[in-house]
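This report concerns only the one structure given below.
A single protein chain has been removed from this complex, and every other one stays in its place.
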Amino acid sequence: MDAIILQILNGLDKGSAYALIALGLTLIFGTLGVVNFAHGALFMLGAFCAVTLNRLLTLSFETIDETKTDFLGNPMKVKTPYVEAWFGPETGAAIIDWAVPLSILFAIPIMIAIGFAMERGLIKHFYKRPHADQILVTFGLAIVLQELIKLFFGANPIPTPAPDIFRGSFDFGVLLGFDPNVIIYPYWRMVYFLFAMVIIGGVFAFLQFTTFGMVVRAGMADRETVGLLGIDIDKRFTFMFGLAAAVAGLAGVMYAPINSPNYHMGMDFLVLSFVVVVVGGMGSLPGAVLAGFLLGILESFASMTWVKDIVPGIDQIIIYLVAIIILLTRPRGLMGRKGVMED
Amino acid sequence: ARAFTNEPGASSVTLGFNVPQTGPYADEGADELRAYQLAVEHLNGEGDGGMLQTFSSKVLDGTGILGRKVEYVTGDTQTKSDAARASAKSMIEKDGAIMITGGSSSGVAVAVQGLCQEAGVIFMAGLTHSNDTTGKDKKANGFRHFFDAYMSGAALAPVLAKMYGNDRKAYHLTADYTWGWTQQESIQAATEALGWETVNNVLTPLAATDFSSYIAPVLNSGADVLILNHYGGNMVNSLTNAVQFGLRDKQVNGKNFEIVVPLYSRLMAKGAGENVKGIFGSTNWHWSLQDEGSQAFVKSFGTKYGFPPSQAAHTCYVQTLLYADAVTRANSFEPCAVVEALEGGDSSLPGIDSPSNKGYLFDGLGNGPTLYRAADHQCFKDVLVVKGKDNPTSEFDLLEVVEVTPVDQVWYEPDHPMFAGGDLGQCNNGA
Amino acid sequence: MLGLDKKDATILLVVIALALLAPFLLNPFPSNSGLAQFNAGYPDLMQRFVIFGIFAIGFNILFGLTGYLSFGHAAFLGVGSYSAVWMFKLLSMNVLPAILLSIVIAGLFSVLIGYVSLRRSGIYFSILTLAFAQMSFNLAYSVLTPITNGETGLQLTLDDPRVLGQTATASGNIPATNVFGLEMRSTYTMDVGAWSFDFNAGYYLCAIIMILAFYLSLRIFRSPFGLMLRAVKSNQQRLNYTGLNPKPYTLAAFIISGMYAGLAGGLLASMDPLAGAERMQWTASGEVVLMTILGGAGTLIGPVLGAGFIKYFENIFSKINDNVLHQWFSFLPEGMEDTLVFLLHPFVGKGWHLTLGILFMLVVTFLPGGLVEGGQRLSRLFRRRSRDTDTTPDPEHHPKESPHVAE
Amino acid sequence: MNVKPDFSKNANMAATAPAFLSIYDMHAYYGESYIVQGISFNVHEGEILALLGRNGAGKTSTLRAVARMDAPQATYGEIWLDHQPLHKMKSHQAARAGIGLVPEDRSIIPGLSVEENLQLAQIAEPVGWSIDRLYDLFPRLGERRKQEGVTLSGGEQQMLAIARALARDIKVLLLDEPYEGLAPVIVDEIEKTLIHIKEQGITTVIVEQNAVRALELADRSVILDTGSIVFDGSAAEVLENAELRAEYLAI
Partner (left out) sequence: MGILEVKGVNKRFGGLQALGDVNLSVAENTVHAIIGPNGAGKSTLLNCLVGKLIPDTGSVMFDGKSVLGRTPYEINQMGISRVFQTPEIFGDLTVFENMVIPAFAKRDGAFRMHAFESVANEKDICIRAEQMLVDLNMQDKMRMHSASLSRGDKRRLEMAMCLLQEPRLLLLDEPTAGMARADTNNTIDLLKEIKEKRDITICIIEHDMHVVFSLADRITVLAQGTPLVEDAPENIRGNPKVREAYLGEAA
């Protein structure tokens, strides 16, 4: 029982990452019909927004400390961040400590701008082109973004910790009446889950309670006719792209403390996020979110020891196996809409 | 017409540096390349000479190798055995490389080693830690300077016992592929020999990025030590996750819960950030070593590049010198002659009484006296046990050496069960 | 000729000429010049060109004609390689039985995956194939290690049985792959002045098989079967209401392309007897997709061009390091040399991915039909120059193929 | 900038009433095929113009070019609607300027219900008839408001397409074969609606294969043949001129 609750919690958490990435991808892929292989790269860029802000906040000046020596035996250069110099060591340290949450504010305009630029500069020429061409161009873009990040930040993961108060975990089991240490849950993952809920809710509300979603869906189905009805669909597509980029970016920002960002983290998630979106059903936001959580939870279950004892290696393939089963039993995934990318 | 593959001409000789330049180990590969370039400079008599002066063999004099200027080509292994072989092949077939070296994973090392054996060139492995490289997949044309999983276990276990006691219950998370398995097997055997109990060993997919669902059940399993048999990105993430779950703040069985990472590298430690503090592991070499050779190397590397070298850089540098030295001693580039020189007659490590204690003995390249064992082409030397430093003074100062385990403690026989099954075969001259 | 019309026969002849003369064509620079870095005429890379060409040709039969985008074809390549290596381990080092087995096993495997995946179309199909391939990869990497040797890849050892051949050579080495004694690695090097050309047995075996594979695909493209496949892509509904069940056509195309992939996998293993699991990863499947689109999906020769393009970058550009750059520009004054090297540095060597990514974007943006379209534009440019009026309609009786099945 | 071009050089332009929609020397291409080959004609405010011609004559292409669709691409020429230069606009701008096109394939948007199809038309200003009023005009649509638009019967789709155009405040209604697929009673209905629309001052261009019906309704007629204008005059003239009808309309 406790083990199951534990894995559900883990699944929810993994699921919220999947759901958040899939949500952004669905906006572009499921709704605009653009097979965006650069979506993982957007997620990665989000995480690197956090890294960058961290770097900016820790920008330092060097002073020479004669009492210590560096590895070559020369006097040691000691770095002091400017913020600590300006705001005093304590406030300065606190600001640096809160770099990741602060990056949310930093990332939103940047990611929207990147989304806009990407759509205006590149993607807009590809709406009418075959999916294959979209794959090639967005894959090219993903490589370029990735390599640029690698050029500036290296290939190694870069630790980007959460604020101190969110470090460590709390004992969830005790709340439910279990023994201590049975069900523990890290604070930051809790934050991530809640954050994901807010973003998902926000995007849903925006698309549900405005006509925006309908117009974009219509525009994807038939751009020409929507234009005939006086709607500037290009603008809306651009906006949608910005939104998707922002969602992907925020997912990345908040993910940074969970796993140290590296330049290829996007590619690691890419395939999985496509699977999630398709299993959820093309064009369906609730489907993408549902599939994200479902696959997250199933993945967690599959990693339990007794499950692995029964079927060795099941955790290696569970996602794909479930995807196959769902797609074979439900032709359009969990909640897919008819006619979206079926040809 | 040639006596052996890629017999060099009179003026220059080409070496092939095959390292990961793309993919997750690209930074490691970049550091290896730096070391290679440094080694080439030193061999050609440029720069300050580095470890040439401290090396116990004195035949290298900074005039290239056998009077030929050393040139090199580089390639990208992409950390994939296929790509690594393609790259090595192009060095051999197109560029006429006579020795291939590099790599930062065991899969790649084993694959390229096999290729070099068939093509008839020498392979000087870079970073490869699996027992198989000089165990069941050993090859006559291949040599490894790096230590292996068995040695990690043998070196680490006594230190762990000293620090954490003999009555511990260990929970293993293991990367589900060959290296992970050998690593786990080695450390389990070593810790159990000291009285530890192994509660569980859970295999994790190589592609996993989030280890929460593997880590969450650990606390409740009765274990009080978590051993992460992970490397690279896997290790960075699993350690980060474990710390996130607050494992290190917990008490189990009345003891502090501990985490161990058997194989450490500085780059990984950097990736895991704060989380490595106080965590034990083993490493092949560390720049803070105070012996003359290590100091000389750190100095020339640090002066040239502005930061201290990694263990991968060290191994790659040493491998290049060792090859050059062997060629010079053999007075021939012919692979079989080089192999013979590296297997080195009858010298043996002092203090180890074993018929297999035979090979090429040298010193002055860090880690004290070192033996290239003739029987399996594995290097034997002291192994470092390190700990994540609590108060790093710089971004490179992440690990501190807590113990230098003497070589006799990590010694094993070539027919040890973890290494059995392979056959060195015959050296191959190719052509 | 050979059941081809004049235009197709010309294409075939061009392909044959290119394949047979590749050792010359790919080594245009004297071997000691700075530009020798760009020579691609060494056995391993030439083999790769044609082998991946075969892979892409086969993939194009499925994707180019039916429009079904499989994201799992690398699985067949991998299966082909594993089969071949097992054949070397168990039977003999002769490549022919190994290649045959690769084709057969890959064929069987594709029947299975194709039958299931083809129950869906569009993106759902793509994800199904992707899921199958990723499962194969993950299993091959870990759980199936006894069969696949996991991370390291399946290798030959000195104690393989090889019932119809020798376990080890007299000199104590693993025997080389061969065709009835002709070793695949045997190479004749011809030195002409400063140039040096390699003629490798393995390459020529691959090249001949590639020519056959190409000829086969040419026939398929022009056949009623090929037409049906294009009809599937265009309008499955209509095909149904015309009395034809699309499923056997697509399945046949899937199997054929799976067998091509198996053949490519078998050849890879025959040239270099090691089968790594990464061969089955999604990135490898993605690579053949990229090759096909880059060259021009649905065109005959495009996939081969695409394969060559990507492999060239992977193998040649990745090897250009700063040292090489300095050598090239050493004739320039010091400051300029350093600046140039500094500017180029991010794009070569470890930056070869960056260059490749940029080229992907440029090609697909400016040449919507892939490299083939680039070629067509060039030739149109030349033709326009030479002959200004070219508007008389073709009086020929039978219609030409529609443009998307061009050369 | 809103100055009308001087069309006096063109003989066909000798108009009695001031032109409301003017097309001047318009050329349009599908890729490389030259389809609309330099046509000029005027439509006066409030009139109904029948644009006729055989299959493939270029009628649809002309309407699409006027509505500023991407294909065919009108590469040359000018189009003016009520002093606004349409030729400088994109299709959504043209739509806002008052063009309403009922395309020949109806272009009902898949995935959207009947009502959403209509709502979509009222997102951009200026909007025209209310949705309720449209349901009054076509009660069948009202009954099917929740049904997905593309599953409507052929005739119902035609009604939806017309209703969607009227849902916007348009100055010129371009109808591409509006009677196609409609039951004769409905055709009667739509004809009445068109007359009604005309009374409200909306200008209409109608393309129709049922030429006689269209001519009976229209004030003027333009006949196209292979992308050029072969006749521009009153509708009655065509009805009377048997030769013309036989040659270009085969009736």
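In this document, chain identifiers A, B, C and D correspond to the written order of the chains, with residue numbering beginning at 1 in each.
As a working rule, a residue touches a chain if its C-beta (ideal position, glycine included) is under 8 Å from a C-beta of that chain, and two chains touch if they have at least 3 such contacts.
Quick caveat: nothing in here was measured; it's all calculated off a predicted structure.
Colleague: So which of the visible chains would the left-out chain be touching?
Modeller: C, D
Colleague: Determine which one of C:46, C:133, C:231 or C:263 touches the chain that has been left out.
Modeller: C:231
Colleague: Looking at D:22, D:42, D:60 or D:221, which residue reaches the missing chain?
Modeller: D:60
Colleague: So one chain is hidden, and I want to know which residue out of C:181, C:243 or C:335 touches that hidden chain in the complete assembly.
Modeller: Residue touching the chain left out of view: C:243.
Colleague: Among C:36, C:220 or C:358, which one touches the chain that has been omitted from the display?
Modeller: C:220
Colleague: For subunit C, which positions touch the chain that isn't shown here?
Modeller: 3-5, 219-220, 222-228, 230-231, 233-235, 237-245, 248-249, 252, 256, 398-400, 402, 404
Colleague: For subunit D, enumerate the residues touching the unshown chain of the complex.
Modeller: 30, 33, 54-56, 60, 104-105, 140, 147, 151-156, 158-159, 177, 180-188, 209, 211, 249-251
The working rule: only the chains that are shown with their structure count from here on.
Colleague: Treat subunit A as missing and name each group of chains that still hangs together through touching.
Modeller: B, C | D
Colleague: What is the distance in Å between the mean C-alpha positions of subunit A and subunit D?
Modeller: About 48 Å separates the centre of subunit A from that of subunit D.
Colleague: Touching at least two other chains at once: which residues of subunit A meet that condition?
Modeller: Those would be 313, 316.
Colleague: Which two-chain combinations qualify as touching?
Modeller: Touch list across chains, by label: A-B, A-C, A-D, B-C.
Colleague: If you look only at subunit B, which of its residues touch subunit C in the complex?
Modeller: Contacts found on subunit B: 21-22, 26, 29-30, 33, 37, 72-76, 80-83, 85-87, 89-91, 93-95, 105-107, 110-111, 114-115, 117-118, 132, 137, 176-179, 203, 205-207, 422-423, 425-426, 428.
Colleague: Spell out the residues on subunit A that touch subunit C in their complex, using ranges where they run on.
Modeller: Where subunit A meets subunit C, its residues are 35, 122, 125, 129-133, 135-137, 139-144, 146-148, 151, 271, 274-275, 278-279, 282, 312-313, 316-317, 319-321, 323-324, 327-328, 331-333, 341-343.
Colleague: Given the complex with subunit D, which residues does subunit A contribute to the contact?
Modeller: 211, 214-215, 217-218, 221-222, 224-233, 283, 337-340
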